[in-house]
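Note that one protein chain is taken out, while the other chains of the complex remain in position.
Right after this comes subunit A.
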Amino acid sequence: MWHIIQTSTPQLLEAGFKYTIPIAIVSFIIGLIIALFTALIRLSAKRGAFLVLKAIFRFYVWLFRSTPLLVQLFIVYFGLPYLKIKGIFPNGIQLNPVVAGIITFSLNTGAYCSETIRASILSIPEGQWEAAYSIGMTKSVVLRRIILPQAIRISLPPLANSFISLVKDTSLAASITIVEMFEVSQQIAAQNYQPLIMYSLVAVYYAVFCTVLTWLQGYLEKVTSRYVTTTR
């Protein structure tokens, strides 16, 4: 068994560092940008044509939270090549699997995280808005200087949850031909007929990655909470 672990570890870690981790990090960063944008639009009090925009973003969040991630990956990678529109996409939309993966993971994470960010902004007391407005700040300055810095602290644990989920969900990318860590473990298991060892081993490496992220979360929570005094 030791021999199997020794020989397969370099291949698994190579796939992990080449695909699993970069895909997770890039998707999460794009997802967060989408999430912040979505949350701010949905929280806006603007009326008129803006209501249509709000409805579109509400639909987006609903769509990505109500359908399985695996199905979303299949639609983007296997389905879009058949979306043939004359003049724009005469040959359908053919995406490199990594690009398809990052698009899908970003949109999926963005939908979930937008709800986290929206709730954390709503949790900041009304008095903070009133005090900032009374000083003469515009809404965008209030958000940037007063509300979001406090909302980040509150949203950190649930956002870390989403990131950790995403790291593990990248294993679904195996199904759209990306040779990430889980795909490599499947390939090795097919050769050495040791599925128990191989899948347990890859589980351990996912757990190691996620443990590092948990530590990072703890550190960030400490940094962002330095202004809070608690007796807990």
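In this text, a residue touches a chain if its C-beta (ideal position, glycine included) is under 8 Å from a C-beta of that chain, and two chains touch if they have at least 3 such contacts; residues count from 1.
What we mean here is this: contacts and distances are computed from a predicted model.
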Among "Cell division transporter, ATP-binding protein FtsE", "NUDIX hydrolase", "Acyl carrier protein" or "Cytochrome c1", the UniProt name of the subunit that does not appear here: "Cell division transporter, ATP-binding protein FtsE"
Touch with the omitted chain, as defined above, among A:Q6, A:N91, A:S134 or A:Q191: A:S134
Hidden partner chain, touching residue among A:R58, A:K84 or A:R145: A:R145
Missing-partner contacts on subunit A, residue numbers: 125, 127-128, 130-138, 141, 145-146, 149-150, 153, 226-229
